[in-house]
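Shown here: the complex without one of its protein chains, the others still in place.
Chain naming follows the written order as A, B and C, and within any one chain the residues start at number 1.
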Amino acid sequence: MKYKIKSELVYEVYADTAFFLNIQVAKSSSQHVISELFTVSNDIVYKEFLLANNETRFVKFNAKQGQTIQINYETEVEVFCEQISRNQLLQATEITDLDNEVLPFIAPSRHCESDKFFKFANKEFGYYQSNFEKVLAINDWIFNNIDYTPGVTSSNTSANDTLVQREGVCKDFAHLGIALCRALDIPARYFTSYAYQLSPPDIHACFEAYIEGEWIVFDPTKLAPLNGLVKIANGKDATEAPVASFYGNTYCTQMNIECIAIELFNEIVWDGEVGGIVY
Amino acid sequence: MKYKIKSELVYEVYADTAFFLNIQVAKSSSQHVISELFTVSNDIVYKEFLLANNETRFVKFNAKQGQTIQINYETEVEVFCEQISRNQLLQATEITDLDNEVLPFIAPSRHCESDKFFKFANKEFGYYQSNFEKVLAINDWIFNNIDYTPGVTSSNTSANDTLVQREGVCKDFAHLGIALCRALDIPARYFTSYAYQLSPPDIHACFEAYIEGEWIVFDPTKLAPLNGLVKIANGKDATEAPVASFYGNTYCTQMNIECIAIELFNEIVWDGEVGGIVY
Amino acid sequence: MKYKIKSELVYEVYADTAFFLNIQVAKSSSQHVISELFTVSNDIVYKEFLLANNETRFVKFNAKQGQTIQINYETEVEVFCEQISRNQLLQATEITDLDNEVLPFIAPSRHCESDKFFKFANKEFGYYQSNFEKVLAINDWIFNNIDYTPGVTSSNTSANDTLVQREGVCKDFAHLGIALCRALDIPARYFTSYAYQLSPPDIHACFEAYIEGEWIVFDPTKLAPLNGLVKIANGKDATEAPVASFYGNTYCTQMNIECIAIELFNEIVWDGEVGGIVY
Partner (left out) sequence: MKYKIKSELVYEVYADTAFFLNIQVAKSSSQHVISELFTVSNDIVYKEFLLANNETRFVKFNAKQGQTIQINYETEVEVFCEQISRNQLLQATEITDLDNEVLPFIAPSRHCESDKFFKFANKEFGYYQSNFEKVLAINDWIFNNIDYTPGVTSSNTSANDTLVQREGVCKDFAHLGIALCRALDIPARYFTSYAYQLSPPDIHACFEAYIEGEWIVFDPTKLAPLNGLVKIANGKDATEAPVASFYGNTYCTQMNIECIAIELFNEIVWDGEVGGIVY
């Protein structure tokens, strides 16, 4: 599936500021970048680098007090997301047989205090046989029990807060999903992407759970088609896949995102019955 | 109903310590103290005083480093708890028609952060018509969703922690009940008592909700018969009805509680259908 | 000292809402209300009532969806605040000799988790001889270590948050002061008032500590002259002295406060050396 993505960001710089941006789509075997243009205004020289298994792409640069910085990113990208049949996902790997490199994704992280959720997760979701069914139930539980309310949470908010206060935005939904998976010893990670048909258009946060050797994507907001995502990054939580980090003082005055399909898009009506989707 | 209560407490005093104890049964129109004996060892002179509408009884004294303090309390008390019919409780008073003196019991308190529970309480219990049905549902929800696990919580634990961690003891159950009531604008308060047939015998914590002009008692642990309580105190939460407070350094080495019926006890099998019980 | 106070509040009512307001000045032996006018628009019938030892004054009424409610309050009041000499305040009452009715103000409350601050309070302020010196040190410590930053805190914020995040507004400063006093076994309470020369004019929150039989006022923001306050209410914390509580859905669109001296104001340059001020 081919998409055209445009991202335009404008920042006012109130004091000298170091910028770190993670808005470029990931390059991986399932994502082919056909063309790409990244520009920063004011003749600023930026550097690109990779983190997290050389898949997550960052740009860094310094801006001076008083500057108005405009960042433009345009790309055409072909995405080959894969569908895994439900049958393949209903097995149960023992924890000592898990791939070693996914073990860190069972541990709690800044925004996902899974160490506090053992009782709740086991009571609410523990009776399902397979990990796939447990994560499906988690995903539906969040969708049904947490209100999508822009503006009520902040960058300090974590899954513990969201479980109590029952509202938040996509990043809060994702953090709660991750925390509940990990409380059941299921590896889970944060996933950022551009999202087809997301309204209003924005960078979207979902989560992935590691089930039978595959990172299956889940979106507890149910705001975008699950096969309409263009991956930017993954990480333990938002601290490892931050769209933008600043050291200094700056303010985003404009953010325009576009994610257009340049082929006919066939939505997979995904309800868990058809299996899982992998990026 | 008549009870005989014995309370024996022994403390080792590691540094000079001021003791404040609230272990004597309340004297009120529904509770008649037939006889009572309170002694403190080591020839210590103690003072009695009343707080909270002259119903909650405290004893205070100073103990010296190195002392072993034994406190003995024995009382015979007749309790007239009243049953309110379910019909009488199914009305709905507007908040501005509530008795003014109960308004402070809608506000959050140290262990009952009701200000964080609006969404959850309304989603989970909001659809019931009457406040009585809402509190019945809260009581059952706590009983069904929180594990009674001695030792996992501390004196710092509050309803927010218990809602996430899903375990605690009677005080934690009570605090969560209070917080959920207040989040629905129902006045609620903490209630300590001796409890007939509680096993192991201890001072018990429940909660009361103010419904149609009456403080109806609820026990989300369901560990004692609701008409088998002998009231000690009430307050916003454990901070206002503390069994014992110390300023210094002391350690309780022994605590023996007895609550014996000295008449035939007729348990009211209370399931909400029969109405509510008032002390 | 005589003041003229004007308070104008305008609310848009989005859904039927019960209003509880606590904006009228306290009537007490140290505060004489010369004249007073309180009006609510839309022919709304309101009721007045008293809480907390009959000193704190509330008004309650119901407003209907779609209404724009204007509340006007004007009063002339004479305030007789008293100065207590430093010498009188340097004694040390034993905790068991404290007046019983102030004991509840040593316990932690919703916004003042003094139970978590024992170590910090004792390390930082414990070495002072008298309670008065301890509270003076607390007051200065807050002024020096917490930034006054409007907008960073919410109605959920408590002393624990403020101690970590080091910023807030007057209510947060007061809550931290109270919590630190209580951690040192000094009774302390929240105090709301109109404040002469406060800029911008607003309802102000300070705290009082109970020292040698007197409730001495402290203002860790140092934003208003300590002898220029007109008391509205006191309570354990903001939950017991809330300027306004709503049950429904409404939004304050305008709030104009004025506090004018109608006599020559002589500021007591209060630095702790002159003693304490009592309202």
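Simple rule for what comes next: a residue touches a chain if its C-beta (ideal position, glycine included) is under 8 Å from a C-beta of that chain, and two chains touch if they have at least 3 such contacts.
No experiment lies behind these values; they were computed from the predicted model shown.
Colleague: Consider the whole complex, including the chain that is not shown, and state which of C:4, C:32, C:86 or C:116 touches that chain.
Modeller: Looking across C:4, C:32, C:86 or C:116, the contact with the absent chain belongs to C:116.
Colleague: With the missing chain put back, one of C:45, C:164 or C:264 would touch it. Which one?
Modeller: Of the listed residues, the one touching the omitted chain is C:164.
Colleague: Determine which one of A:38, A:61, A:141 or A:265 touches the chain that has been left out.
Modeller: A:61
Colleague: One chain is left out of this view; which of A:87, A:155 or A:199 touches it in the full complex?
Modeller: Of these options, the touching residue for the absent chain is A:155.
Colleague: For the chain that got dropped from the picture, name the residues of subunit C it touches.
Modeller: Within subunit C, the residues that touch the unshown chain are 116-117, 119-120, 123, 145, 147, 160, 163-167.
Colleague: Taking the full complex into account, what residues of subunit A touch the chain not shown?
Modeller: Per the touch rule, subunit A residues meeting the hidden chain are 18, 20, 47, 49-51, 58, 60-62, 94-96, 100-101, 103-104, 107-110, 112-113, 115-116, 155-156, 185, 239-240, 242, 247.
Here is the rule we go by: only the chains that are shown with their structure count from here on.
Colleague: For subunit A and subunit C, what's the span in angstrom between their mean Cα positions?
Modeller: About 45 Å, centre to centre.
Colleague: Could you put a whole-Å number on the gap between the CA centroids of subunit B and subunit C?
Modeller: Here subunit B and subunit C have centroids separated by 30 Å.
Colleague: Taking each chain's centre as the mean of its CA atoms, how far is subunit A from subunit B in angstrom?
Modeller: 46
Colleague: Among the residues of subunit A, which ones contact at least 2 other chains?
Modeller: Answer for subunit A, listing residues that touch two or more other chains: there are none.
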